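What follows is a short report on a single structure.
Certain chains of the assembly are absent from this excerpt, and the rest are unmoved.
Here the chain labels run A and B in written order, and each chain numbers its own residues starting at 1.
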Amino acid sequence: MSTIIYALTNPIFKNFAFYAAASTVKMMAMSLLTSGERFAKNAFANPEDIPLGNKNQAKVTFTDPDVERVRRNHLNDIENILPFVVIGMLYVATNPNAMVALWHFRIFFFSRIFHTIAYQVPLPQPSRAIGFTVGYLTTISMAVQLFLALLK
Amino acid sequence: MSTIIYALTNPIFKNFAFYAAASTVKMMAMSLLTSGERFAKNAFANPEDIPLGNKNQAKVTFTDPDVERVRRNHLNDIENILPFVVIGMLYVATNPNAMVALWHFRIFFFSRIFHTIAYQVPLPQPSRAIGFTVGYLTTISMAVQLFLALLK
């Protein structure tokens, strides 16, 4: 077989590229949300940032609940989206069924969108737990298929 | 040379895929360990998570020593395993000696397993420091070989 796996001519890689990039950009958006909350709450992490805020109210704090909620969400994205990218990239090398692969990518991406909504609204539990678990199991499913292919 | 580097037909990439995925899954396991500690200690990070725990004891806290120990371990994995994946993936492109490459991957992976054991038992220092340092130097060794190949 002379097909090149890692090229946009491979529809499986092309779909992976889309969902991996979309998930990564979604993760990057958390930086903007953090900044937005810091300005809204005048809650900064460094003394030199104070002049950027309202001069009468801006303060250094690490306990603002709204800022910290966004930061926990961002860290949870890092803990889940980057493993998805790594495992997904390697899973593509196993040349999986194209539809099976696409649904793994889709389910992961939308589980993380739902997780963020559940975290930021916030929705009552187990909403966020379900969003987390679905994404987590999707990545584990790809990892299992990768290991099975590697052990062949 | 017409060999395709990034394909499972390349044994160096195949070995990388195994150890990169194994290291990433090990890192993902820290999420479960964090959840387990949160339930065991009834120590949650969000008010909406309280109903998931024991209703008389569950509380929001960011200072439970057992939960925070797992979280520091998880962050340390993120700080070390993801760089290994990035540098290792690029190092594979230099078409290194297969046995040299395999031993880099193996030593890194087992150094991180040892690091986690040393962190969670915890073993007296410098156990954890040695686990960290061995993994760190393995990644740096691959980076040096990559830079030498790129500058040729």
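Rule of thumb we're sticking to: a contact is a pair of C-beta atoms (placed from the backbone, for glycine too) under 8 Å apart; a residue touches a chain by one contact, two chains touch by 3 or more.
All figures in this text were calculated on a predicted structure; none of them were measured in a lab.
K.L.:
Tell me, please, the full copy count of this complex, given that what is shown in place amounts to 2 chains.
P.N.:
When the whole complex is considered, it contains 3 copies.
Please note the rule applied: only the chains that are shown with their structure count from here on.
K.L.:
What is the distance in Å between the mean C-alpha positions of chain A and chain B?
P.N.:
Comparing mean C-alpha positions, chain B is 18 Å from chain A.
K.L.:
With touch defined as at the start, can you tell me which chain B residues reach chain A in the complex?
P.N.:
These residues of chain B touch chain A: 4, 6-8, 13-14, 17-18, 20-21, 24-25, 27-28, 30-31, 45-46, 48-49, 51-52, 74, 78, 82, 85.
K.L.:
In the complex formed with chain B, which residues of chain A make contact?
P.N.:
4-6, 69, 72, 78-80, 82-83, 86-87, 90, 93-94, 119, 122-126, 128-129, 132, 136, 139-140, 143, 146-147, 149-150
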